[in-house]
Structure formats: C-alpha cells, structure tokens
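Removed: one protein chain of the complex. Kept in place: all other protein chains.
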Amino acid sequence: MSDFPFLLLMIAVPAIGAAVVAGLPKGRDELARQISLALSGVVLLLAVLATVAFDVDGDRFQLTTEFAWIPDFGVSVALGVDGIALVMLLLIGVLVPIVIGASWKDTAAGIGDVATDRRSMKAYFAWLLLLEAMMVGVFAATDVFLFYVFFEAMLVPMYFIIGSFGGPRRQYAAVKFFLYSLVGGLIMLAAVIGLYVVSNSQLGEGTFAFDALRQLEIDPGVQKLLFLGFFIAFAIKAPLVPFHTWLPDSGSEAPIGGAVLLVGVLDKVGTFGFLRYCLPLFPDASRYFAPFVLVLAVIGILYAALLAMGQSDMKRLVSYTSISHFGFIALGIFAFTHEAATGAVLYMVNHGIATGLLFLVVGMVIARGGSRQIGDYGGLAAAAPLLGGAFLVAGLASLALPGTNSFVSEFLVLIGSFPSQPVFTIIATVGIILAALYVLLMYQRTMHGPPRGVLLQTDPAEPVPAGGGGATALATAPARTALRVHDLDRRELAVVTPLIALIIALGVYPQPLLNLIEPAVAATMSDLGGSDR
Amino acid sequence: MTLTHYLVLAAILFTIGAVGVLVRRNAIVVFMCVELMLNSVNLTLVTFARSTGTIDGQIMAFFVMVVAAAEVVIGLAIIMSIYRTRRSASVDDANLLKY
C-alpha cells in the first residue's frame, strides 16, 4: 500500500484536471464545476488514504516517490511527507472542495462579492485546480530545487485568480502579490544555489536532496547568509511584519475562494519553510537570528491586531487578523521547544480551517450586501440567524476560545514558548485580548444592534452606498425595515458545516493530529540540536 | 617593414573607420567605415599570425570576413528598407528605436 504513488497522484490529478477544465468548450461552466468538485474530492480521498497508509512510528519521510529529473545537477523529482507536510496536505484536501462549493454560484457576472467583466468561469476553476496541484507539490517536495520550482509556480495560478477574478483594485493587488513573492523567491534561489555549492564541496557531488543537505556541516558565516536567503522568502510568504503589506491588498481583492486558499494554505508555506528548511538546515544561524525573528513575531502579533481593529473593510480586517496569527506561529517555531513547535504546526492547520471559515462567512455576508464595508451592515443576526451563528463560530475560533480548535494550538504555542522565551510569551499573550476585541467589534457592528445598512433597503435594485457614511444616512429611516436578507441556503450550509464540525471536533479531541505531528517535530528538534526545554 | 609598420597602418585604418562612423551621417558611408574597422582588425590578426608563425590569427581573419560578408547582406537590406520608407539614408533619421 505504501508503494502506491499517493503524492504523485495528488499532484497529477488536479493538474490534468485543470487542463481538461480549461479545454472545455465555452459555456460549459456547469460541467467545469462538477469536474472540479469531483477531482478535488478525489484529492481529499487520496489525502485521507495517504494518512491511513502513513505509519506514525515509521521513517521520517514516507510515501516517497523518486526519479531523476536533471541528473547533471543532482535534481530529482523526490516526493515524500513527514507528519507536518501530511497534515498540510489534509488541510488542502479539505479546503479545496469547500472553496469550489463556495464558488458554485459565482457567475461570470460576479465572483462572490465583486462584479467582474465577462470572464470565463471555467478558467477560474481550472486555476483553482492547478493551484491545488502546486500547493500539494510544495508541501510534498523533498528536493530543495523541486520545492523552489513549486514555490514559484504556485504564484502563477494565484496571480490569475486575483488579477482576473478579483475586486476593483485586482490589478494592483495581483502585481503587488506577484512582485513581493518573486523578490523573496529570487533571494531564495540564490540561497538554493548556495546550498548546492556547499554540498558540492563537502560531498564531492552536488545535490538538492533534503536528507543529504541535512547532514552538511555548514560554516557558521555561510549558514547565516543562506539562512537569510531562505528566511526572507518565507517571511514575505508568511508574512511577518514588516513584509506584510501585500496580504491585506491581496486578501481583500482576491475572490473569496482565492482568499481562503491564499490565507489558509499559501501563506503556510512560509511558516512550513521555517520548520522544514531554516531550522534543520541552518541550526546555528537559526539560533543566532532567533531573537530577531521573535521580536518581529511579537511585534506582528500586537501590531497587526491593532491594525485589524482599525479596518473598515471586512476582508482587510480578516487579512490583518491572519498576520497577527502568523506572529503566533513564528513565535512557536522560533521558541525552539518541542511543545511550541507542535503547537505551531497545529496552528497552521487550525488557522486554515478557522480563518477559512471566517473568510467564507464574510464572503456570504458580502454576497448579500454587496459591500465590504463594516459600516454598511448591522443587525444581520436577527434576519439571518444561521449566518450569524456561523459568523460567531468562526469569530470565536479566531479568538481561540477553548472548545474550538484554535485554542489548542494557541495554548500549545504559548505554554511551549514560555519556558524558553518568557518575556516574548507574556507580550504575545496580551494579543489574546486584542483578538477578542477585533473579533467582537466586527461581530457586534455587523450582526448586533438594530437593522442598518443593507437590511433597510426596500428595493434590491437600489445601489448599496459605498463607505460607512451611507449607512448612517439609511439608519435614519428605520421604518423601512424590509428584511430582504435571506439566511444560508443548503449549498452554503454544506460549505460551512464541515468546517464548523472540524473546528469543534479538533477543539475537543486534537490528539489524532498531534500524534501525526509529534514525530516530525521531534526530528526537526533533533536536527536543531534538541528542544530548549 | 617591421611589425610596427603593419600595426601602425592598422591603427590608422581603424581610426579613420571609427571617426567615419562617428561623424558621417550617410548610412552607406557609415557602413563602409565599419568595414574599414573590421579590415584593420583583420590586418592586425594576420600580422600577428605571421610574426608568431601560427595560423590561428589567419583563421580568425577568415571568420571575420565571413561575418562581415553576412553583415553586409543584412545591413544593406536594412538600409534599403529604411530608405524605401523614409526616402533618406541618414542614420540620424532612423531614431525611433528608443526607450
């Protein structure tokens, strides 16, 4: 069973599917949706089967597939997963079908919340499938060069998803996203080549294989340079403050489905990279730079949380909350303790689920009101209780309430970081107050209070006022309470229910995931020279 | 005739060619000046080949000639087509290829 090429199939199925969907004749959008959903379902099934086939007590990398690609430079197509990568593949497997389901009703006339030009919907689904293939590849690669290729190739579908199907400022956001990532990627390329050179001089022949590179004894000075090369790329991707400003733009302009995958999975490549490449390959440099990274992480937690409070655009707000959460993940990784690193990995998964749900629900709110401004809403919970409930669950998961999955990971990160980094942990813990503030502020303004904004429009054709100013003008006419907002329909329920179930299930019984993650984290810690606790 | 004489002659030819390229406007003249420079280089190559007794320089000179011949064909064709559209053979009139 373990010889079955799960990983190769998980890349090939959506990649071929993308080609098929893109090649469909014009106007067959319905078929494109069905094919996409079916294929992403196959990937989910493969991910689940791979998890079953994965032996927790076995080798570090399992389900491996390897064949030469550019033998002259020691490049091979080497795929394999440890527990960390495996849980990320599961996350991808779960999120993509949900995103496709959430985008089901998106039409060429408007993707979710934003009116677009007449664009082909099948292209959107083709890009989504290609993105899925690239994301699987980036987590499954065990060859550094292959990782780099997927790392860069991932940008292409995302660029088109944002740039072709996004909001009014999509071009700006897409170019910004692309340039930021490309700069980081090129710096990483230099470091990848540097690694090759070092391996060439130490092993006699150059290699990109992760397991071989892990054994190198790199000179501390060189380590620092190579570390920085990888670190900057990952810090942009994660993103850490001050490399973060592309995310609010991309997160708010991307269509909801793209935003979910962007924040839920794509950004995790950065934190995954810290754990997979920075720590094991450059242990000395990691320790040298750790205080610096921790400062950035803690600043990010508080700074982004405060910024989130100051946003009037819901999607920007959620993007900023993610930056704050990434600070927690970075803290957990660079605290260098087993518990904190485990927490950080779990945080990556949980954040994907919780923020994914938050983005989806925000998208459903926006789809009803046609505006991203918080000020245009109010009192929605009374008109759409299911929507309000889903919003609340997503918000509570985002503020890491016990009983939701995020609590477990945030708790692990903080309690694990405390023994080695008490000062940073204490400051970071203050962040949980701010998290409560930004979530509840948004929830109160949109869901509580008397009906406002879009709820008061009697005529659906009436344009939605832009900005917060219009809402107050409308609120002066409470007599026109025509609750035209409909609650979640069956399709939307089917989209949010699995995520809510996961949030609660993983909040009460996270141990199965932790069991998968534990051995991989232990291996990483031993590469690093032991946990600091 | 010493080595120096040949080299001085080549330098003079090259200088004439370079100055010609810089100061003349007529594309044909500029073109011929370029040829002059190539030939001065050829002369130098052959001179050194002769003085060291190897044939490397002579072979290089043949390559230069071949390239020069190819260049003449393409270059004259370009000049012809520019002349057809602009009714002028002045290099200063063909200045559209910028930023």
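In this document, chain identifiers A and B correspond to the written order of the chains, with residue numbering beginning at 1 in each.
The rule is simple: a contact is a pair of C-beta atoms (placed from the backbone, for glycine too) under 8 Å apart; a residue touches a chain by one contact, two chains touch by 3 or more.
Operating definition for what follows: contacts and distances are computed from a predicted model.
Not every chain of the complex appears here, and the one that does not is recorded in UniProt as "NADH-quinone oxidoreductase subunit L", selected from "NADH-quinone oxidoreductase subunit L", "ABC transporter permease", "Cytochrome c oxidase subunit IV" or "Peptide/nickel transport system ATP-binding protein". Though it is not drawn, the left-out chain touches A, B in the full complex. When the full complex is taken into account, the listed residue touching the unshown chain is A:T342, out of A:S252, A:T342, A:Q373 or A:T524. From the set A:G27, A:P291 or A:P422, the residue in touch with the chain omitted from the display is A:P422, counting the whole complex.
The chain omitted from view is touched by exactly one of A:G137, A:P280 or A:G379, namely A:G379.
One chain is missing from the display, and on chain A it is touched by residues 176, 179, 241-242, 244-245, 303, 306-307, 309-311, 337-339, 342-343, 379, 381-382, 389, 396, 401-403, 407-408, 411-412, 414-416, 418-419, 422, 425-426, 429-430, 432-433, 436-437, 440-441, 444, 447-451, 509-511, 514, 518, 521, 531, 533. Where chain B meets the missing chain, the touching residues are 18, 21-23, 25, 30, 91-92, 94-99.
Quick note on the criterion: only the chains that are shown with their structure count from here on.
Between chain A and chain B, the centres computed from C-alpha atoms are 61 Å apart.
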